[in-house]
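The complex is shown incomplete by one protein chain, all other protein chains being positioned as in the whole.
When the chains are written out, they are named A and B in that same order, and each has its own residue count from 1.
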Amino acid sequence: MPDWGSHLSEMRRRAPLVHNITNYVAMNVMANVLLAAGASPAMLHAVEEAAEFTPLAAALTINIGTPSAPWVEGMQASARAAREAGIPWVLDPVAVGATAFRRAAVARLLDHAPAAIRGNASEILALAGMAARGKGADSADPVAAAEDAARALAQRTGAVVAVTGPVDFVTDGPRGWRVANGHPTMPRVTALGCSLTGLVGAFLAGAVDRAQATVAALAYFGLAGERAGAVAAGPGSFQVALLDALAAITPEDLAAGARVEPA
Amino acid sequence: MPDWGSHLSEMRRRAPLVHNITNYVAMNVMANVLLAAGASPAMLHAVEEAAEFTPLAAALTINIGTPSAPWVEGMQASARAAREAGIPWVLDPVAVGATAFRRAAVARLLDHAPAAIRGNASEILALAGMAARGKGADSADPVAAAEDAARALAQRTGAVVAVTGPVDFVTDGPRGWRVANGHPTMPRVTALGCSLTGLVGAFLAGAVDRAQATVAALAYFGLAGERAGAVAAGPGSFQVALLDALAAITPEDLAAGARVEPA
Partner (left out) sequence: MPDWGSHLSEMRRRAPLVHNITNYVAMNVMANVLLAAGASPAMLHAVEEAAEFTPLAAALTINIGTPSAPWVEGMQASARAAREAGIPWVLDPVAVGATAFRRAAVARLLDHAPAAIRGNASEILALAGMAARGKGADSADPVAAAEDAARALAQRTGAVVAVTGPVDFVTDGPRGWRVANGHPTMPRVTALGCSLTGLVGAFLAGAVDRAQATVAALAYFGLAGERAGAVAAGPGSFQVALLDALAAITPEDLAAGARVEPA
C-alpha cells in the first residue's frame, strides 16, 4: 500500500492556495478546515473576478449547495479558467438530484473536466444518471450501492470519484479503494462533507497520483474525526476537536492510522 | 399540562427535512442546531429552485435578516409553495421595523399564511403595527410589552406567535404560555434566535397542536441553554455546549425540565 502520510506532508510543504466557490453554510468551516490542515483558503465567486483569480490558486473547488444564477456564472468561469490553466478542480454536486436548476448547473460544469468529484451515494447515483432517492444534502442510499455508478462516472468523465459515507469509496475507474476512517458523529455536524471537498482540492494540488491523493485526504479527515469522537461530548465539541485534530495529526499518524483497502 | 417531551420524541421520530431560507450569519449555526436536535436541514434560496424544493420538505422557515431583492423573490416563491402544499412555515421577521424594504418584504410574506411567527418583542410589536423602538436584531422592548400585540397578531394572521426573550411568550390568540427556560448568555451568541426558528419549524412538521409544538421547541432550546450555561466559561464555550446539550437532552429531560405556565 502507498504511504498515505506522504500526501499530507507534501500538501503541507506546498501549503497550496485553494480557491473555493462553496455554499454559505460551509464557507467558514471549510476555511477553518483548510487552515487547520495547513493549506491556504480563498473564497470568492463573482463572475467579475473569479476567472481572474483562479489561476493564482493551486486548486479550485466548486460546491453547488446554495446556488443562484450569478453564482453559477462565476462557477462556470472559474471551472473554465482552471481547465485552461491546468489547475485541478473538484466538483461537489450537493443535492444534485433535487432540482432541475442544480442538474443544469452541474451538467455545464462537467464540460470543464473536473479532476475529482466528491459526493454522497445519492449524489453520485444522481450524477451517474441512475435513479436516486436523495432529498436534501443527506444521503438516502448506502455507499456500496453507488460503487458501480462511481466507476462508470469516473470512466466517463476522467475524474477521480469519491463516494463518502460510513466507509468511503474512491475510484479512478480501473482502480478502487475503500476508506474506513471516520466517526458516527460526523453526519451530525453540518458542512463536513463540503469541507472535505476543500481538503481534496488541497491534496490534489501538485499531486502526481490524483486518486491516491484523494484517498489520503479522505483517510486524513476520517482519522481526525476518530480523534475528535474520542474526546467530544456531542456535535458541538466534536467540531472543535476535529479542527484541533486536523492540525495535530502528523504524516506519521496518518501512515499508521489510515484504514484503506483496495476495492 | 401537556407532556412537552413527547413533542421532542415525535420530532426525532420524524427527523423532518426542514427547508430554511435564512440570513448569512445564521446559516451554519442553524444547520448545526437542527442536526444536533435530530432534524435534517436544507438551505437554498434561489427563485430558480426554491419553490421546486419546498414541497420535498416537511417544514419551511424564512428569516429576513440579510435580505436582498433576489432572495425576497425566492422567499415569496417558497412561502407560496408551502401554503399550496400544506407545509407549515415559520416567519422570522428580523429587525422588521428598521427599514421600508423589510416591512415590504414581510407584508408580502404574510399573504402566504405562516403557521408560526417568532421574533423578539420589538419585532412582534413592529409586525403588529404598534410603535417599536427596535434598532437592530436586539430587542429594545421587554417581552411583556408585546403580549397583547402577539395575541392580536395571532388572531389576525392565524399563526402561532412566539415572542422570545428572558421569558418567552407563545400564543395562538385564545391560548397563551410563558416559557421560562433559558440562560443570560444566549443573547451574547449570535444567531441563536434565528436557529430557534429552525427548531420551531422542525417541531411543527406533522404536529397536531402547533401552538404546543412551538412551546415545546422553545422550552427545549431554553433547557439546552441552561445546561450550556452551567458548564460554559463564556460565549464561545457556551455555543459549543449548547449543541452538545441539544443532542443529549432526552424527551424525559424535557418533560422534567420545561418551565412552562399558561398565560
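Observations
Just so it is clear, contacts are C-beta pairs under 8 Å (C-beta built on N, C-alpha and C of every residue); 3 or more make two chains touch, one makes a residue touch a chain.
On a predicted model such as this, the values are computed, not experimentally measured, just so you know.
Checked against the full complex, the candidates B:16, B:38, B:65 or B:88 give a single residue touching the omitted chain, namely B:65.
If you put the hidden chain back, the residue from A:32, A:61, A:197 or A:212 that touches it is A:32. Looking at subunit A, the residues touching the absent chain are 17, 24, 27-28, 31-32, 35-36, 40-46, 48-49, 52-53, 56-57, 70, 239-248.
In the full complex, subunit B makes contact with the omitted chain through residues 23-26, 28-29, 65-69, 95, 98-102, 135-138, 187-191, 232-237, 239-240.
The rule we apply is simple: only the chains that are shown with their structure count from here on.
To fit its Cα atoms onto subunit B, subunit A must turn through 120 degrees, a value rounded to the nearest 5. Each chain gets a centre from the mean of its Cα atoms; for subunit A and subunit B, those two points are 32 Å apart.
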